[in-house]
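Note that one protein chain of the assembly has been removed; the remaining protein chains are unaltered in position.
And then chain A:
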Amino acid sequence: MLSPRQGLLRPVGCGVEELRRRRREREAALRRARREQQLVSKRLLRDDTPEEAEGGCVASVLGEAEIQQFLRLAQRGTEEKEREGALVSLRRGLQHPETQQTFIRLEGSMRTLVGLLTSNQALLQLEAARCLHELSHSEQSEVAEACLPATSYLLTYLAGHSPDLIELCLYTLGNLIVESEAGRRQLLPQGIVPALASCIQSPHLAVLEALGYALSQLLQAKEAPKKIIPSVLASPIPEHMLRLLQPGPKLNSGVAVEFAWCLHYIICSQVNNALLITHGAVSTLGLLLLYLAGTVQSSEDAGLELLVCPVLRCLSNLLTEEAVEAGGGQVQLRDERVVVSIFILLQFLLQKHPSLLPEGLWLLNNLTANSPSICTSLLSLDLIKPLLQLLPVSNVVSVLVLTVLCNVAEKGPAYCQHLWPGPLLPSLLDTLAFSDTEVVGQSLELLQLLFLYRPEAAQAFLQQSGLQALKRHEEEAQLQDRVHALQQKALHR
């Protein structure tokens, strides 16, 4: 940054460092808030079998005696179908929290279930795994924790070959991971990371989606940055993750969504983003962004929509890494198509998911902050007007739009020449009428830059009753300094 600008920018607070710092603070606060709300979600696989509906046997709560009977029948029954049926009945009963409680309190019940899980009867094994899965999904932590004796076997089966069983084991593990720190403390020494690293080479999409889910839960653990992410980064997992995010005909949105979130959690932890960049993360994500912009509008695949948010976040965060700033990754992102893609996605978000607009704007902010060429693209592609159209959506969106415009304006007179004359000044006069302090504050910063590099704009401002607009905020403590500075600037240009 050139020093004369720095001097002016500091009190105005529009420096790149400042922006980055504020952004990180905001993100950290959000994440903290979300954690406190304990956004915990488990995945439950339950097939609504027609038999259940037909036979009229809606799952009822099972008592101790019934559970014992089913277990005994499953273990020692003579007829195979009988044994399987017993476990099916048990599983249905386990859908009820009361049955779950009775089950875990019954002595030897888990031991028996694990015995059935490791039996030589394939279908019995699968039903036992389903029972375990049902238990793992319980909201009551003691029920899920009762499943912990089975984890070494769940991990062993990940190296097997039956996709149905592996998928079940993975979802069960994912549920147990999110449920308890005790579970994670056991799973790590039991070798969950190497087991996942082998399993991620599976060609089965259902397995991969399940793996992504389990991994995403592991990576969100509060101890993950210290205890989990380093070993994940040291394994072949990141390379496979990026492989599964490559756009093209082989991209499966269900699988990609899981791994996009996994990537997001790893990047957020900031343990070693440079490593991800050397694996080509920026390139892959950039290509994926282009692909999404091209297909999300026309596609029937709802899964693709779900990819937008994590991809935007991953790119935004990676852009703050020094390795990218040094020029390595930026090369790929300097492509004009990236800017176009972002705007296509912004339009899409505006229609379908307006609450996600800030995600796209953060990316635009991080791109424009450091790159004059991206700012040039914005201007040459005539994207200022579409950007201004987003101002009324919400205060958060307004602040971000204005921040992006500040990034463009602070690049110098050549850029401001394209900002005024134009729709910018009238829009700013509108935003000055907002009551939100942050919006007004950011508007003032933008005006400062505009007046600095385009003094004629100050004149127009005065002519359009700018001073009155400013006067409204004279008493506001947070805005006072900037208001006065601007008044000075406008009058003594």
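In this section, contacts are C-beta pairs under 8 Å (C-beta built on N, C-alpha and C of every residue); 3 or more make two chains touch, one makes a residue touch a chain; residues count from 1.
Quick note on the criterion: contacts and distances are computed from a predicted model.
Asker: Not counting the visible chains, the remaining one has a UniProt entry; which protein name from "Actin-related protein 5", "Glycerol-3-phosphate acyltransferase 4", "Zinc finger protein 511" or "tRNA pseudouridine synthase Pus10" does it give?
Answerer: The chain we cannot see is recorded in UniProt as "Zinc finger protein 511".
Asker: Hey, which of A:Pro97, A:Gly160 or A:Pro421 is the one touching the hidden chain?
Answerer: A:Gly160
Asker: For the chain not shown, which residue from A:Ser60, A:Thr118 or A:Gln201 touches it across the whole complex?
Answerer: Here the residue in touch with the unshown chain is A:Thr118.
Asker: Using the touch definition up top, pick the residue from A:Leu215, A:Met241, A:Leu319 or A:Leu356 that touches the left-out chain.
Answerer: Looking across A:Leu215, A:Met241, A:Leu319 or A:Leu356, the contact with the absent chain belongs to A:Leu356.
Asker: For a quick check of understanding: of A:Gln68, A:Gln101, A:Gln140 or A:Gln190, which residue touches the chain that isn't displayed?
Answerer: A:Gln190
Asker: For review purposes, identify every residue of chain A that touches the missing chain, sorted by number.
Answerer: On the chain A side, contact with the omitted chain comes from 34, 39, 41-51, 75, 108, 111-112, 115-116, 118-123, 125-126, 130, 149, 152-153, 156-157, 159-165, 167-168, 171, 186, 189-191, 193-195, 197-198, 206, 213, 257, 261, 306, 309-310, 313, 353, 355-356, 358-359.
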